[in-house]
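In this view, the complex is presented without one of its protein chains, the others remaining in place.
Presenting chain A:
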């Protein structure tokens, strides 16, 4: 014991490489790692594993990729699956086309030099992001309700009254409307992160471009934008993961059936229905696990693309 301690002491002094008695490690790392592995890593791996099995009548048997083949090709399953997947990509596209550009514009405006009330604007615009998605869903459901008529009256006031519709109730517009609601709530995140990056750009570079005769648009396009591209890429991947994991908004506003006629179904709600069942269809743990595995693969591919493709291109930009 004594010998070990002495060894530890000397070795740490000599090589700056500490090899303490491992009980420290167990004490410091053990509890956190245990909870993380048992309730996050193991369940995820177990889910991937479970997706290769089929449990019927309480007996589980190995079926290989059969669950996935069923999901993608079987008539009763594939339609719902592809519908949810395509909807999810539409949902993501709405975020990319609206949330990030609006966030970028707000961030650029907020970072304009000597702007008064900047922190007040920032705090207030970020406010909806703090609320629960469920609450936000209900708030907008009330605001867009034809019964209450707030939105309808507002549109009439600005002369667009004839365009009002029960957007959340129509098959063609429900998903887009929910996308808008989600963008409204989360626009604060790109705004805040891009704003932080803009603040970190050294004044020298901006001054240099001004001296060289660049106007403010040129300064933005040639100097600032390339520097904030990594942040935009990061926001995009965060949005991607969040969107392919979204559930609460659809469940709160449209229920687990993601009506009308499944037009607002996302992977998250599809996963929930598959696992717990609905109406005539019984819930299935192994099919649920298969859907979760596909969601996992989609997210993994997205993150990989981000790491290997986009990130590399951006680094070239920076140097």
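We adopt the following convention: contacts are C-beta pairs under 8 Å (C-beta built on N, C-alpha and C of every residue); 3 or more make two chains touch, one makes a residue touch a chain; residues count from 1.
Operating definition for what follows: contacts and distances are computed from a predicted model.
Set against the options "Pyruvate dehydrogenase E1 component beta subunit", "Multisubunit sodium/proton antiporter, MrpG subunit", "Carbohydrate ABC transporter permease" or "Altronate hydrolase", the UniProt name belonging to the omitted chain is "Carbohydrate ABC transporter permease".
From the options A:93, A:142 or A:208, the residue with contact to the chain not on display is A:142. Of the listed residues A:29, A:65, A:205 or A:305, the one in contact with the hidden chain in the full complex is A:29.
In the full complex, chain A touches the omitted chain through residues 9, 12, 17-20, 22, 24-25, 27-29, 31-33, 35-44, 46-47, 50, 102, 105-106, 109-110, 112, 114-117, 119, 121-128, 130-135, 138-140, 142-143, 148-150, 153, 184, 187-188, 192-193, 195-196, 199-200, 231, 234, 237, 241, 245, 247-248, 251-252, 271, 275, 285, 288-289, 292-293, 295-296, 299-300, 303.
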